[in-house]
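All protein chains but one are shown at their positions in the complex.
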Amino acid sequence: MTALDTVLALSTLAALTAFLFGNARSYAWLAGILLTGQIVLLAGMDLPTSASLDFTIFGQTVGWQLDGFGRFFALITVGAALASVSYMGGEWGERYAAEGKSRRWLHGSLAANVMAMLLLLASKDLIAFFIGWELTSWAGFLLMAQGTDRALRAALRYVPYAMAGAMAVLGGLVLTLAWTGTLDLDGLASAMPDLGNARLAILLVLFGTGFAIKMGLLPFHLWQTPAYAEAPGAGTAFLGAISSRMGLFGLGLLLVKMITLSRLADLSLVDGLFNARDVLAWIAALTIVLPTFTALKQNDARYLLAWHGIGQSGYMLLGLVVGDATGSAGGLLHVFNHATYQAALVLSVFAVMHRTGTADLNSLGGLVTRMPLTFLVMLMGIIGLAGLPPMNGFVSKWLVYRSLMMNGMPLLFLMTVLGTLGTILSVYKLIHNTFLGQLRAEHEQIREAPWSMTVPMLVLVGLGFLTGAAPGLALRWVAQAQAALGLPVMSYTLGGIESARGSLDMLWVVGVLFAGFGIGAILFYGVGNRSKRIHQLDNYAGGHFLSADVRYHYSDNFYAGLMHRIGPLYRGSFVWLESALASATDLTATLMQAWYRQAVPALALLAAVVLGLGWVIWR
Amino acid sequence: MLTRYGALIFAAGFAFFLFVLFAGQPLGAPPMTVGRAVLDQAPAAVGAANIVTSVVLAYRGIDTMGELAILFAASTAVGLVLGRGRGHAAPTAEPGGFILQAGVDLLFPLLLVVGFYIILHGHLTPGGGFQGGVVLAAAFVLPVLARPAEQPSHGAMAWVEGLAGTAFIVTGLAALAFDRAFLAPLLGAGQLGALVSAGTLPILYLAVGLKVGAELASLLLRFTEEEAAR
Amino acid sequence: MTWTDLVVQVMTVLVLAAAFAAMFLRNLLGAAAATALVSLGVSVLFVVLRAPDVALTEAAVGAGLGGLLLALAAKRLGLWRIEVQEKTDDGEGKSC
Amino acid sequence: MSQSSLSILLLGALGLVGIGVGGLVLSRNLYRLVLALAVAETGGNLLLVLAGFRPGAAAPIIEPGRAVAAMVDPVPQAMVLTSIVIGVGVQAFALGLAIRARAAYGSLDMDELRGRMEADIDAEAGAPPAASQHAPAIARLAGQPEAKP
Partner (left out) sequence: MNPSVVALVVALPLLAAFLLPLVPGSARRVVGPLVLLVLTGIGMRLWDVASVAPVVLAVGDFLPPLGIVFYVDSVAALFVLAVALLCLLFWPWAGEGEHLDRKQSLTLILAAACGGLAVSGDLFNVYVFYELAAVASYGLAAGGRGAAGQVATFRYVILGSLGSLLALFGITLVYFMTGTVNLAHLAELAPKALVGVPGLAAFLLILLGLGVKAELFLVNAWAPEVYATAETRVSALLAGLVSKLALLVLVRLLVLVFPLPGTHEALLVLGLLGMLTGELAAYKARDVRRMLAWSSIGQLGAAFMAFSVPGDAGLVAGIAIALHHMLVKPALFLLAGRWGGSLGRIAGAARRSPLGAVLFVLFALSLLGVPPLPGFWAKYLLLSGLAGQPGGLWWLGGLVVLLTTVVEAVYLFRVIGALYSRDEGSVAADQSATAVAGSGMLAAVLLVIALSAPVLAGTLDRMAVQMGDVDGYVTRVLTPPAPAVPIGVAP
């Protein structure tokens, strides 16, 4: 019984118990214990560890084995699940149950997600990989469909995407088997680069499409936002933190481990006009920019964050595709960092929803006085999302920027910067419309979120700050992941990276930053403090006084000027594409059905026989 | 209109293609791969002067069994569609004229005799269970046409049906008792051309005839019942 | 040209004619009769083809029984009243 | 018998088939459909018997007195016996169905019956009736979504 067996057994046990006792008030404790056990085992596991269960079917051996790459994702998965479960354990879960929704199903689908993802991450061959892949997709569907009919509809919109992705992967699988004769990942790592360009391109398109759909890369991203945003709070946090990263995991295996980046660079498309690697890099860059600016237009905090989730995955892929030590390290590290602050942000938004009952950015404001802790969480969260020090988001993005500069990709660098700009703008909108400005009259009686919700959020942002100040803690796992993929391993220190061409030590950065804050404070308060506290509502705008009964909050039509400039650029082309595809299918289906509604089927049969005989005779 | 012409063209084309196919076959000179062997062996092996009979009942006996089942299934299905559950309302049609009735009365025994003759000589002369069975059926249906009031009881017919079919299968199964294969002819071939020859074939043909007669009679009677009674 | 050839030719023509009649006669009862006639003619051809059993069966089952069935069904379908079925039943009536 | 009359027989059989099949796809009257089926099957049987015929051969029946002459192939004849009976059984069943359909819908016209049948199916399923043949094409292509009560 290896450690991996134990982990899988624990996750299975968690799923079973969740479906059995999920409705119990105190079930969250059991789930938390089981998840903590998995984290400990995963962290202490020596690599690679293989499961003792494997079987042979139709000449293929199916087995499971966890290496550094998988372990990195597995840790994030279980951690995110732990955060969500503890969030569900308290008042939020009570309210959820009180609304007549099933905690059993929520717990169960969450545990099922963890189990499925672990199976996926530990897969040793493509069949095991596909099994895990499908289980992940449908467990994700289950989690998305919880709660409301809106969520169910969003999840149903996810179905065709998920199935198309799965079928693309399956097609790639069978072609791989036909061409290389093996399905073992290590075997493919040696066999696949020898394939001809055409075959490799076909496999790249098939597998790539499947993974890109899961990851929400352009142009397959439309399903993700509603599906993630409409899920129940804890579920949204988990999904946004890790779920779509499984696509990145797959791409990592495919591009880096099996095909290898150098082979990718040789794989020239459109007779040498550009190579596959550039194409992927540019897809990633576009995935950074377009969804980020779409997020800018959102008026629902959940949707805004979901769109950012799509955008941030672009950084990860970009770093991975650049593929040198720092770049890939940045991309992988960003997975972890994004998980921390995305989960924290989502949870904080749902904390606000828990109190105010809405996530509509036009009907909130001024909550900072009522929910200071939640405000703190969201502040640190958006700092991380925007990629500014001292949070960890800065480190990973810096690594990606750096590798882009070093590898002479200025245009891509500009794209990432553009994306960051959009991120800053939209996250400012988020926090301003939620917490700043004047408190609304209906929110006078709001209290701070309960501890059961604030503690997980604070832990998450604390983790974000810690790994921001001392990235080395997280870079350990990243280095193992790089090694497992066969990438150049980045040499790291506790504070960051040590390199001849410009190193980074976050300990210094953070230290200087806080020193600066301290000096500023001393100057401000020490040298004749002229400030005076006034009430939140005691201010005036546009030259005329506002009485306390008129609440003034500038939130509607945020960034009017900017939107006046860039508004016309939003074309909704992808939505158009999706609906066009749908109606095309509809049309074909109607035509096909006409065959079965014909008046005289015998006539069609006769015609077919005549044509067939004609074919036979004059063949 | 267009589809009508299309249909005509396709039907003609179908016939034409079939002609092309079959004109290429050895018309009038069949390979007789199995046929010759059957012709050579059947008289000795089965002992029926009518070799078609020995093929129908011995070599391809299973086919005949399936054929009986098909008739049974058809009449059952018709009963399912047209039948009205228990009890049959008396038809409302008025009896036919005197000539008809008298004719039928004369015809009835004649048909009966002819039918059984055809059946029992099926292994010697052309004809057999099916042909004779049709005659029997006619013998029972014509009176009904003449006097719709008096119908033969479906119950009796059901008994004949069931027992005849059973007799066929049991005769087949009897071979198992002699450690022979299902439907193997028993009782020896006998003397070729004699009325009592060809082993169990006459028995089988009798069963076939009775079953077919009963089936067809009940089938026809279903159609004589009037819609009004529904 | 032997008598069989003559029989074959005559019967073939007759059978085909009867088949056409069965398809195109407006009066469905007549069409049924024509169908029975087809069976009879074919049974004669069977005799010529040295298949007396088949001939008997075709005559008894195809022509006799089949014809009887068709007639009874036609009675139950009310096709014995020609003028009625002209209007309502006969599809060709309209669509020609 | 001469080869030419064999060809004539072949033509006759296939002619019957052609006429029957033509009627099968042309006519919309249930009764006529049954007739067409019967005609076509008769043609098929004739063809099958033809498959075993040899000119100058005797019928496969042994007269005790005469020596066993060359005979035609008995196997196809046995098959034809079977297929004739099968054909009649199916014919009877089809007629029964026609009677019931006439009794229920008061018509023997296939198109009309089919329309009524579709309508019944939709009504039973609780789905809105399908767009008719006469509705504008685009409406048919657009297709209705599932019925919402």
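By letter and in written order, the chains are A, B, C and D; residue numbering begins at 1 in each of them.
In the analysis below, a contact is a pair of C-beta atoms (placed from the backbone, for glycine too) under 8 Å apart; a residue touches a chain by one contact, two chains touch by 3 or more.
None of these values were measured; they are calculated from a predicted model.
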Fill in: Contacts of the hidden chain among displayed chains
A, B, D
Worksheet, complete the sentence: On chain B, the omitted chain is touched by residues 18, 21-22, 24-26, 30-35, 37-38, 41, 44-47, 58-63, 65-67, 69-70, 72-74, 76-77, 79-81, 83, 85-86, 158-159, 161-163, 165-166, 169-170, 172-173, 175-176, 178-189, 199
Worksheet item: In the complete complex, which positions of chain D touch the hidden chain?
Response: 17, 21, 24, 30, 33, 37, 40-41, 44, 47-48, 51-52, 73, 75-76, 79, 82-83, 86, 89-90, 93-94, 97-98, 100-101, 103-105, 110, 113-114, 116-117, 120-122, 124-128, 130, 143-144, 146-149
Response to the item:
For chain A, residues touching the missing partner are 55-58, 127, 130-131, 134-135, 138, 145, 148-149, 152-153, 156, 159-160, 162-164, 167-168, 170-171, 174-175, 177-178, 585-586, 588-590, 592-593, 595-596, 598, 601-602, 604-606, 608-609, 612-613, 616-617, 619
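Please note the rule applied: only the chains that are shown with their structure count from here on.
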Fill in: Whole-Å gap between the CA centroids of chain A and chain B
75
Fill in: Between chain D and chain B, distance of the C-alpha-averaged centres to the nearest whole Å
20
Discussion item. Residues of chain D that contact two or more other chains, please.
Written reply: 1, 11, 15, 19, 21-22, 25-26, 50, 53, 59-61, 71-72, 77, 81, 85, 92, 95-96, 99, 110-111
Worksheet entry | Interface hub residues of chain C, defined as touching at least two other chains | 51-53, 57, 61, 65, 69, 73, 76, 95
Discussion item. Please list each pair of chains that are touching.
Written reply: A-B, A-D, B-C, B-D, C-D
Worksheet item: Any idea which chain A residues touch chain D in the complex?
Response: 586-587, 589-591, 597, 599-600, 602-603, 606
Worksheet entry | Interface residues, chain D side, partner chain A - complex | 21, 24-25, 110-111, 114, 118, 130, 140-143
Worksheet item: Considering the complex alone, what residue numbers of chain A touch chain B?
Response: 600, 603, 606-607, 609-610, 613-614, 617
